[in-house]
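Not every chain of the complex is shown here; the ones you see sit where they belong.
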Amino acid sequence: MSTLDLAVPSTRYLQKLIRDQSPVSIATRAGDAFNGVLRWQDGECLCLKTAEGEILLWRSGLTFIRPLPPGPNR
Amino acid sequence: MSTLDLAVPSTRYLQKLIRDQSPVSIATRAGDAFNGVLRWQDGECLCLKTAEGEILLWRSGLTFIRPLPPGPNR
């Protein structure tokens, strides 16, 4: 179980998305995609808050994360 | 074979789902999905109790877990 290294760019990148509560889209290896806001990360998972509740996503099961452009009401 | 680190958020998150016996949905990389209640976790697997019996799921084969909203009788 990996520990989280806050010095690496991708961890900091995700940490910024969490701090800014930026809307993101996350895709998994199985072809699923989820939109929401990141709550927290650790070495194994990301927690995403979606319109249908929280999801715990395995880092090893992800293919990409993409910050979404701000919507009209933001 | 990974050891379980109870200090990391995702492990604690799963531990809370186990303790609260929260209904969850779990998805695998192969595209399968199972609903049930988590029984226990270790560094390699999660054990889920479903209506059709227990399933042992490999963490490395998972894409996400999602707590389900409480049903009408809960």
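Letters A and B mark the chains in the order given here, with residues in each chain numbered from 1 onward.
Heads up, the rule we're going with is that a residue touches a chain if its C-beta (ideal position, glycine included) is under 8 Å from a C-beta of that chain, and two chains touch if they have at least 3 such contacts.
Since we're looking at a predicted model, the values are computed, not measured.
Here 2 copies of the chain are placed, and the complete complex recorded in this file has 6 of them.
We adopt the following convention: only the chains that are shown with their structure count from here on.
The distance from the centre of chain A to the centre of chain B, each centre being the mean of the chain's C-alpha atoms, comes to 19 Å.
Interface of chain B with chain A (complex): residues 2-5, 8-11, 13-14, 27-31, 43, 59-60, 62-67, 69.
Across the complex, chain A meets chain B through its residues 1, 3-4, 28-32, 34, 40, 42-45, 47, 52-58, 60-62.
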